[in-house]
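Sharing a structure with you now.
FYI, not all chains are in this one, though none of them got moved.
Residue numbering begins at 1 within each chain, and the chains themselves are lettered A, B, C and D in the order written.
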Amino acid sequence: MIPDLGKYAGAVLSSYAVSITLIVLLVAVSLWRSRRAAQALREVEERVKRNG
Amino acid sequence: MTLKVLDLGVSRGGVPVLEGVNFAVDPGEAIVLTGPNGVGKTTLLRTLAGLQPAYGGKIVVPDPEAMTYAAHADGIKAVLSVAENLMFWAKIHGTDGIDGALEAFNLRDLADRPAGSLSAGQKRRLGLARLSVTGRPIWLLDEPTVSLDKASVTLFGDVMRAHLAQGGSAVIASHIDMGLEVRVIDLTPYRARAKVSRDYDEAFL
Amino acid sequence: MIAILTRDIRLAVRAGGGFGLGLAFFLIVVVLVPFAVGPEVRLLSTIAPGILWIGALLACLLSLDRIFALDREDGSLDLLATSPVPLEGVVAMKALAHWITTGLPLVVAAPVLGVLMSLPVEGFRWLVISLAVGTPALSTIGAFGAALTVGIKRGGLLLSLLVLPLYVPTLIFGAEVARAGATGLDVETPLVLLGAVTCVTVALLPFASAAVLRMNLR
Amino acid sequence: MASIWEYANPKKFTRTVDVLLPPVAVLAVLALVTGLVWGFFFTPDDYKQGSTVKIIYLHVPSALLAINAWLMMLVASLIWLIRRHHVSALAARAAAPVGAVMTVIALVTGAIWGQPMWGTWWAWDPRLTSFLILFLFYLGYIALWSAIENDDTAADLTSVLCLVGSVFAILSRYAVNFWNQGLHQGASLSLDKEENVADVFYFPLLVCIGGFVLLFVALVLLRTRTEIRARRTRALLARERMT
């Protein structure tokens, strides 16, 4: 499956691993924060609506 | 030099604190702002002084450089002497002589003391003495008599009367009675009732 | 304006800071380097111009937070902002006072420290010239950083983080002048560039600093 | 015609993001997967660089984005300073961590590439060095944002920092060039066909760049919306406490 990378396999694979991990982390953190912010806002807005 | 405040709104930390404040202070007049802790006296004074932008309404004053502001932090340098501290502000404002101010606040004996070694009340007197050397007509004072003993409160009252007699004016925030016969404005009714808008803006409220 | 300059210098002297301390820090950095990299003279004399410049830069950096933070804490900055003196003038005077109490002593003392670091004698002149031309930029840039962080308590580290990248061009050209001078290479190009950087920063940055201060006072 | 500034209304912007985000995100994932799979599995090795040439599909797009994210922040900062649209300031804030991560990716992949090619992880080559300085600028920018409590003040200060920082970044680039001539590749994506990398590498690279750009757009939209909501939450909470 994985193409023959020769003696540079370590370099190529590790750079893909690092980059993809970083990107996935960034996306995950962004999504998580987005969800939390949406949730917090919803709660506050509901409270505001109830209390006028 | 009339200071007019028209429908003024002030905010702190992005939140409206007071709104719809209206008053005018004519030369020779002083007003006292009162209201419970946290109502927004300090915020209002800082806005008048031009240190922060108003949130709504208008401040009308012929010359914004006519005002001077004195807060809890007096701009006193601990390592400079009392006289040196005053002299600096006199030079900055291009006025001459600090003798009058030293005299008025009974600071002559302390003139050569480093300001850092003054007691709380003595420091406060120095802070008030700075007002006289600015030579500006409109004073904005935030709790000026804090830590002052009775004699010093009287001194302050005398200075204030002299200032008003010369056509000066003052806006004073205070909780305690200073023995001045002046107009009192209670800020409690002007508390901001920030409206929450659906299509948010105005910093998203 | 002169009043601000004299007051700031006087404050620096009275606070026990003054001329001595920046210098002392410079000295200590220079003394520590041989402990850290070992005592070989050849190595030391190669890195001498660079280390001296880094020492100067750090000495400058460490005294930056005094430019505005103290005045902010005790309310002087509010009062200065509402005073008849334009804030740009205040910033410029304060940067000048900082240079006089920190940069100038470094310029004067550099040759002595050059001896400690076995700097070749021909390099002394160019070291001094490069510091004299470069340190005003350090103070002005520093004042900008100090204005940015004035509202933050003990913003010392943040200040360094903001200011050091801005110091890069000055450092490169300055150290290049000193290095080229020590090895007898052409110093003219880097010196001109260093001068240009200094002129531009000194002329323009005070306006940015004043704007930033106003934003911070709100 | 409606003015573009209408989108400066946070609510309107949020709604636009709600509509725009899913397609952009899907496209980004598609392009990224296509480009990376194409590049990783279906391109030959370079005769000189061997399989390490595959790193180019990560290194070049992230390097491009690292620079362009800063440019975007600069533009957004200017809009905030001149027109005072909050969304613009928040977009700059949202882009900074993305740009910083891109810078890290460019640095790390470059370092890993450098080991086999130049025999060293790191060299003080001008391009590398100026990238490191860019990273420091990102760090300072992010740190300043998070250190200041008042949102508007923070927006003001970081905007000025972005402006002044850009000038000094260009100056540094100049200075660094003067200080050292480097090892690093010159531009190889110019329109001039002669100088370009071979086509086999070129097309997957273009797809990857497209994927990274789309990813950047999606992330900035998402994070700006988050910032807007957080800001509104803060404002509502503050108001609630006040009354």
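Just so we're on the same page, a residue touches a chain if its C-beta (ideal position, glycine included) is under 8 Å from a C-beta of that chain, and two chains touch if they have at least 3 such contacts.
Please read these numbers as outputs of a predicted model, since none were measured by experiment.
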Assembly formula [one copy per chain kind displayed, counts for the whole file]: A x1, B x2, C x2, D x1
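Rule of thumb we're sticking to: only the chains that are shown with their structure count from here on.
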Separation of mean Cα positions, chain C and chain B [Å, integer]: 37
Whole-Å gap separating chain A and chain D, where each centre is the average of the chain's CA atoms: 16
Chain B and chain D: spacing of chain centres that average the CA atoms, whole Å: 48
Where chain B touches two or more other chains, by residue: 196
For chain A, residues that touch 2 or more chains besides their own: 48
Contact footprint of chain D on chain C as seen in their complex: 144, 148-149, 151-152, 155, 158, 161-162, 164-166, 168-169, 172-173, 176, 189-190, 193, 197, 205, 208, 211-212, 215-216, 218
Sites on chain A touched by chain D in the complex: 3-9, 11-12, 14-16, 18-19, 22-23, 26-27, 30-31, 33-34, 37-38, 40-41, 44-45, 47-48, 51
Partner chain C, residues of chain B touching it in the complex: 49-53, 65, 67-69, 71-77, 79-80, 84, 88-89, 91-94, 130
